[in-house]
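Every protein chain but one is kept in place in this view of the complex.
We call the chains A, B and C, going by the order they appear; numbering starts again at 1 in every chain.
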Amino acid sequence: MYTVAEIDVEICSSTKCRLCTQFCPEGNTILYDETRGTAYVAVDRCKGCEICVGICDDLAKHHAIKMVPIDQVKDGFEISKVGFKRSLV
Amino acid sequence: MYTVAEIDVEICSSTKCRLCTQFCPEGNTILYDETRGTAYVAVDRCKGCEICVGICDDLAKHHAIKMVPIDQVKDGFEISKVGFKRSLV
Amino acid sequence: MSLKTIQAAPGFQDYLPKEYQDLLEDGPFFQQRKVSELGSFKEAIEEHPMCAGCAMTLFIRLVYVGLPSLEHTVICGTAGCGRLAISQGAVPFVYGNYGDTNAVATGLKRGLDIRFKDQPKDVVVMAGDGGLADIGFHAVMHSWFRKEKFTTIMLDNEVYGNTGGQDSGMTQKGMVMKMAPTGKKFEKMDMLGLAKTAGVAYTARISPTNPTRVANTVRKAVLIAREVGPTFIQAYTSCNIEYAIPTPKVMDDAREVEKDRYGYLEYFSDEAKTYWEESEKERKRLRKAEK
Partner (left out) sequence: MSLKTIQAAPGFQDYLPKEYQDLLEDGPFFQQRKVSELGSFKEAIEEHPMCAGCAMTLFIRLVYVGLPSLEHTVICGTAGCGRLAISQGAVPFVYGNYGDTNAVATGLKRGLDIRFKDQPKDVVVMAGDGGLADIGFHAVMHSWFRKEKFTTIMLDNEVYGNTGGQDSGMTQKGMVMKMAPTGKKFEKMDMLGLAKTAGVAYTARISPTNPTRVANTVRKAVLIAREVGPTFIQAYTSCNIEYAIPTPKVMDDAREVEKDRYGYLEYFSDEAKTYWEESEKERKRLRKAEK
């Protein structure tokens, strides 16, 4: 089993940070929902490096990202199924 | 017909110059006779560039070297016949 | 080479792959995207087999944001890790033989300038330290001597990461690698000094610790190359595999190395300095006029 990043929407949407989207090595993997004002993860692309966790914890000090075993992710967004979305709402 | 350098022994031996031997591009072509104290030319090697004339005239100011048509050279030394000599005497 | 040539005929767009449609609708073409917009637009590069947590991957991703006009750009590369990503980007990519990146780029740039007189076309070489400082060194340097107008970006992971850990000319002296068991024998090559001596118009050394700065530096390098002469970016892009950096620590490493020996450096030739200051003034004037 492998882990992927999961972003706490409540915490994230209370900030306008967007730092994790800038430091994720992968393209269009941490996306940003303009409507909800939160970052979110394309679980089918996350390689589980945890860089975003360090950025959120140490640089942004928001502690909104946790690594979660892939089988415990609820309603994970898969970009390969629907393509790029400006907003999931 | 081509020309080769000829060194006036009388003028040359009155100096301790040796500059022409240092500026001739060719190896063992202007030789130096230690006994007579003069430079002399291996006529079978001289390519006729006249560099030595300029050196003798302009740098050393001795005017001891002239270019001479090969068929007018008297008793020209040919190194290919006898090999290297420290002195021709 | 232009969005027009890749646009679908009306009525057919819906039948193209979703990724293609997304690039046309929400992609980075015909507008300079900002790093702060990442996550809100379809990127030119995604879904490649680079290792998890690779700093080179991050840097490459940011390069595609910095390029001033993706639709008029060709990238040249060669063997090495980076090409695993770059070859999958939505920008034409020429995969040269090892050693010839900057010779290929020279021909491309000159040819494009002849073919497209009224449309600037950017050529960018992006390859590793092994590809540019060792194997392609000759062509890199001679493209600089000739003042060829394109940008060279070195993805400097200080090792041949793709072939099992040989030391490159850019590896630090003394470093022990899997395939350099007695340690690297000589100093890290001073490519920035060589670039300066060779007359490169703009040179930058950078680590991927500040994404906006990466994008701005790339943009600057490409714009100066377009008008003035060769430009060079040397980027620290650690190999977490060969240097055994746990992926959560990759950015910590980047910050430490930056602080220690890889701090941000910029060098402009006089001509490049003048050009850049004037073009910045002009851009400010235009922005003001727009408001």
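Going forward, a residue touches a chain if its C-beta (ideal position, glycine included) is under 8 Å from a C-beta of that chain, and two chains touch if they have at least 3 such contacts.
Note that the coordinates shown come from a computational prediction; the quantities given were computed from them, not determined experimentally.
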{"item": "Neighbouring shown chains of the undisplayed chain, as defined at the top", "value": "B, C"}
{"item": "Candidate in contact with the missing chain, chosen from B:Val9, B:Ile51 or B:Val73", "value": "B:Ile51"}
{"item": "Residue among C:Lys18, C:His138 or C:Lys281 touching the omitted chain", "value": "C:His138"}
{"item": "In subunit B, positions touching the absent partner", "value": "18, 21-32, 34, 39, 45, 47-51, 53-55, 82-84, 86"}
{"item": "Residues from subunit C at the interface with the omitted partner, ascending", "value": "134, 137-138, 141-142, 145-147, 169, 185-187, 189-190, 193-194, 197-199"}
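By definition in this document, only the chains that are shown with their structure count from here on.
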{"item": "Touch-based graph of the chains, sorted into line, ring, star, complete or other", "value": "other"}
{"item": "Computed distance of Cα centres, subunit C from subunit A, in Å", "value": "26"}
{"item": "Whole-Å gap separating subunit B and subunit C, where each centre is the average of the chain's CA atoms", "value": "64"}
{"item": "Subunit B residues counted as touching two or more neighbouring chains", "value": "none"}
{"item": "Per-residue multi-chain contacts in subunit C, two or more chains", "value": "none"}
